[in-house]
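Below is one structure, written out as structure tokens; comments come after it.
Only a single protein chain was left out; the remaining protein chains are all shown in position.
Moving on, here comes chain A:
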Amino acid sequence: MIQMILRRLLLLIPTLIGLTLLLFVISRLLPGDPVGLAAGPNASAELIARMRAEFGFDDPLWLRYWHYLTGLLSGDWGTSVFTRRPVFQDVLTYLPATLELVFSALLIAVVIGIPLGLLTAVYRNGPLDYFIRTLALGGVAMPRFFLGLLLQLAFVAWLGWLPLSGRFPFLEIPPQSVTGFYTIDALLAGDIRAFGIAVSHLILPATAMALSPLATIMRMMRASTIEVLGQDYILNARALGLSQRLIIGKYVLKNAMSATLTVIGLYVSWLLGGTVLVETVFDWPGLGLFATQAILTQDFMPVIGVTLVIAIIYLLTMLVVDILYGVLNPKVRL
């Protein structure tokens, strides 16, 4: 298992190098002029030339790429042409907000999706099953940003229960940053009230993001459970008179989880890549909005930085999924 983890971690390096190379080549092929844009409409030709030289736009692609790769090793992820801020610092600023949102959404999806999947499988073809499956179908089909607007309308405008937007009330000071996750930082500081506030801000955007993965996880869990329930060893367990709770908890859940785990892993990247609209609706100061702005202005260093981070998180998530496979199914470890 340790060998597998090390091998996978080593494989990360060529994957990420390939990714940065690909992005560099694409940035060269695109026709736009980010420096001209950043310099402004009134910039002199001298200023534009100076900025091009400053940001290395005049250098051959291989040289720019080499500078970038060597810079990465020292934590220098380049500088934004537009804001002149270091990309690494910006990524660190925006990443925790996005991760907190993504993991909260995933938590909601898993905590509700898996039991629902089990429940519908056990009581399959009953009224409960049909009801939940219909809801799930709607969940998959519903666009996240639209759901976000509906949730705002219901829980903010009509009921007035939850905050409209943002991560924290702007008149309040957020908890001292340790992890960047307001919920965790509040708990670390022992500030229960701040924890409550942070959670209240998370509920709506995380729910808007969670619905689609929740529905998929539920359906996947249902299908796997039905398959496992039909296996001989389950029939055998039943014949031996084991209780339904024991059968489901000990044998079915563990075996049905394997396929569902892959879906959960895949959803990490799906959620990471798709936060933009929800972040827009809820003014969530995350990576999605940062990346969108950079893409619209062809500000390549932030774009490459964000892509790298998402790739690293995705690859690490899949590694965790594989390890969990090994835990659930010893055959995989062979």
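Brief remarks follow.
Just so we're on the same page, a contact is a pair of C-beta atoms (placed from the backbone, for glycine too) under 8 Å apart; a residue touches a chain by one contact, two chains touch by 3 or more; residues count from 1.
Quick note on the criterion: contacts and distances are computed from a predicted model.
Entry comment: the absent subunit's protein name, as recorded by UniProt, is "ABC transporter, substrate-binding protein (Dipeptide)", drawn from "Allophanate hydrolase", "Ferredoxin reductase", "Exonuclease, DNA polymerase III, epsilon subunit family" or "ABC transporter, substrate-binding protein (Dipeptide)". From the options A:12, A:164 or A:242, the residue with contact to the chain not on display is A:164.
Contact with the chain that does not appear here is found for just one residue of A:275, A:297 or A:317, A:297.
Only one of A:3, A:44 or A:125 touches the chain withheld from this view, namely A:44.
For chain A, the residues in touch with the chain missing from this view are 30-34, 36-37, 39-47, 50, 80, 82-85, 90, 93-94, 97, 149, 152, 156-157, 160-167, 169-174, 187, 190, 192-193, 195-201, 279-281, 283, 285-286, 289-290, 293, 296-298.
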